[in-house]
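Left out: one protein chain. Kept in place: all the others.
In this document, chain identifiers A, B and C correspond to the written order of the chains, with residue numbering beginning at 1 in each.
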Amino acid sequence: MSEIFQSEIIISEISNLLRNDRHVAIGAASPIPGSAALLAEEERKNSDSKLKVTILHSQKFNNFTDGSRELFDASAQGRIDTFFLGGVQIDGEANINLVGTGHYPKLNKRFSGSFGSALMYFVVPKIILFREEHSPRTLVKKVDFISAPGISPPNVYRPGGPKYLITNKALFSFNAKDKNFKIEKINPEFTLDEVIKSTGFEFKTNENLKYFTMPSQKRIDILRNLIAPKVLNFYPQFAKKLWFN
Amino acid sequence: MSEIFQSEIIISEISNLLRNDRHVAIGAASPIPGSAALLAEEERKNSDSKLKVTILHSQKFNNFTDGSRELFDASAQGRIDTFFLGGVQIDGEANINLVGTGHYPKLNKRFSGSFGSALMYFVVPKIILFREEHSPRTLVKKVDFISAPGISPPNVYRPGGPKYLITNKALFSFNAKDKNFKIEKINPEFTLDEVIKSTGFEFKTNENLKYFTMPSQKRIDILRNLIAPKVLNFYPQFAKKLWFN
Amino acid sequence: MVNFTQITVKEIAKEVKDNCLLGIPADYSGVPMSVTIEIIKNNTKGLRLYCLPLTTIQGDMLIGAGCVSEIETAAVTLGEYGQAPRFQDAVENSKIKIKDSTCPALHAQLQATEKSVPFMPLRGILGSDLYKNRNDWSVINNPMNSKTNDEKIVILPAVQLDILIFHASKADINGNVQIGRRRELATLAHASKKVFVTVEEIVDEDFFDCELKAAATLSSLYVDGISLARNGAWPCGLTNCYEIDSNEMSKYAKSAKYQETFDEYMRNFIARNYYSNI
Partner (left out) sequence: MVNFTQITVKEIAKEVKDNCLLGIPADYSGVPMSVTIEIIKNNTKGLRLYCLPLTTIQGDMLIGAGCVSEIETAAVTLGEYGQAPRFQDAVENSKIKIKDSTCPALHAQLQATEKSVPFMPLRGILGSDLYKNRNDWSVINNPMNSKTNDEKIVILPAVQLDILIFHASKADINGNVQIGRRRELATLAHASKKVFVTVEEIVDEDFFDCELKAAATLSSLYVDGISLARNGAWPCGLTNCYEIDSNEMSKYAKSAKYQETFDEYMRNFIARNYYSNI
């Protein structure tokens, strides 16, 4: 039980990104971000700067009482600090594609759809892009379909946008002014060269490039003993596979 | 207890106007329309065409669960057949003034305000104007302030509007095309000439002019035994004065 | 005896006419699976689905069964059970028209109808390919911005549904429906010409007699008919009543991969009498 899973390392890394947040919301199909947010909440439980976590697919961790529009309203009001978005494809300007590959509308491969991304990406200050698979087919030069754009011209209301991209190989930050990603951390199981080769877009390298941090035993204990049972409630398939198999 | 009060006759007359309605809503400070609606509901309780009554200032008779905006939303959706509006002044083109007399904004006499009239008057198919006092100072040639206009040009969305005006002296119908009121019924305690003299605007007379109908003993019994105790709950001052003094 | 129009699941399904605009609740809002099966049995055609804001097995089944001509949605997905295979196939092979949207836009278009205004403004969306593919959406200059007057903002049309069907845990004897925190069901109902509800049980009380229950209620004012349908959301879950049926969802996800296996799955599925009081 002392072996640390890759997913746990990513959960731990994401958790670190939530340090200064007051309220994190977790949308559909996001078990890893959800676990990370609950971990951050647990670790700050007895501190002065508590973290509120809203997990839409949970009953217990859902603070909303105004129906499913409240996530979007609350986000537009600036009441949510961090939200996660994924992507079938993500490109170098942080455009995200949740719709499919090929020529729209007659796609080669259709995926589920854009969900709330076309508003959330504009209004939540810290959007963390999360895509476990890091390959030239997920991180592309240009997305086939823009569900939500990474950057907007000045005549578009945009208090929010992409701040980070995390995959199983690396953590990037995004700079909206320069319109590009910069690598911040790398999974020690890969070399920078391997990351470059598996990324379809160019990104800025980093003199201070760090490795993913191994979670402490204390954090792993919290994660497995306190967080995993909670996650089992609303992402049962994920939790069973990782922790309860 | 066999003497019938003037207010009861008006309640009975209003109740007759609700005959074909499915849903009547009662707004602020409307004890007489509220009593009339509950009377109509009671009398149709065992028929096939039931009447639903929403009384905003009641807990029990309020069917709304979406906060105080639901009255306006439901009305705009066409879900309310009849609503009542009053007026400090009402003029011959059915413009209503709920704001005050004199030159706005520095009025001689300020009243409470326009409430929801500036939407309700446009969207509810049958608006019944109700003003107990029938005098040249309430029924005027031209209102000092238009809280809501009686008629609108064709480029304004207006499925609703005024259909009746009832006072302690008479019942009028309103014709939006001709832009005027026509007298339909008269309180037998007054002559037509007296009504004309106490009305500040001109109205169409009626060859078939009828008298206010005396409520039957059965109706009076229902009103006093079944409706009055309900009204006591949400218009206590009114109910005490009329029925429980 | 109840004081509302109590009808059967079959009768509700008959109210869903060919080509109508049908409101579809999300997987967490009470999926009316019992009526969905009857719609499929009726071989209803040309349905236009309006999802608030997404659909799961319900939409995928209707599409696979050939009942759907168009879908407006923010997503179709089986959630933890993967992509929605019949939806994917239908889009990839142009069998249905897709109006790709985003959750808040689907909410706002119904809120416009709720207020009977012709449109709603919404931030975001600009620069997305969603916008490019929606000729019913437009962009205007923000009319409130006196300073610069060049902020662009999207406006969305009011959408009125022909019919809404959802499943809930309880109705009372006067036809009021308990929706709890699922207030998107109220928005859907306010914006729909007709509303039918299936429920797990009808209880002998009036929810308006208790303020707490009243707060969790959709008034009978908005409901045209109610049917009892025990397990009416199965294999989807229903808040506080039952969980999603993992085995059945996995089985569906696998079977729906190909039209042939989907068809076979549906033959069995329809034959099962899994809900009562139809």
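Note that in this section contacts are C-beta pairs under 8 Å (C-beta built on N, C-alpha and C of every residue); 3 or more make two chains touch, one makes a residue touch a chain.
These figures come from a predicted structure and were not determined experimentally.
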Touching partners, among the displayed chains, of the absent chain: A, B, C
Touch with the omitted chain, as defined above, among C:133, C:160, C:239 or C:259: C:239
Which residue of B:25, B:39, B:53 or B:76 touches the chain not shown here: B:76
Options C:29, C:55, C:88 or C:116, residue touching the unrepresented chain: C:116
Residue touching the undisplayed chain, where the options are A:52, A:182 or A:224: A:52
Positions on chain B contacted by the hidden chain, ascending: 28-29, 57, 59, 62, 64-69, 71-73, 76, 98-100, 104-123, 145-149, 152-153, 155-157, 235-238
Chain not shown, touching residues in chain A: 23, 52, 54, 59-60, 62-66, 72-74, 76-79, 123
Chain C residues that touch the omitted chain in the full complex: 104, 108, 115-123, 138, 140, 142-145, 151, 153, 155, 157-158, 179-181, 211-216, 239-240
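Operating definition for what follows: only the chains that are shown with their structure count from here on.
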Chain centre separation (chain A, chain C; CA means) in Å: 28
Distance between the centres, which are taken as Cα means, of chain C and chain B, whole angstrom: 40
Centre distance in Å when chain A and chain B are each reduced to the mean of their C-alpha atoms: 58
Junction residues of chain C, two or more chains touched: 183, 186
Sites on chain A at which at least two other chains make contact: none
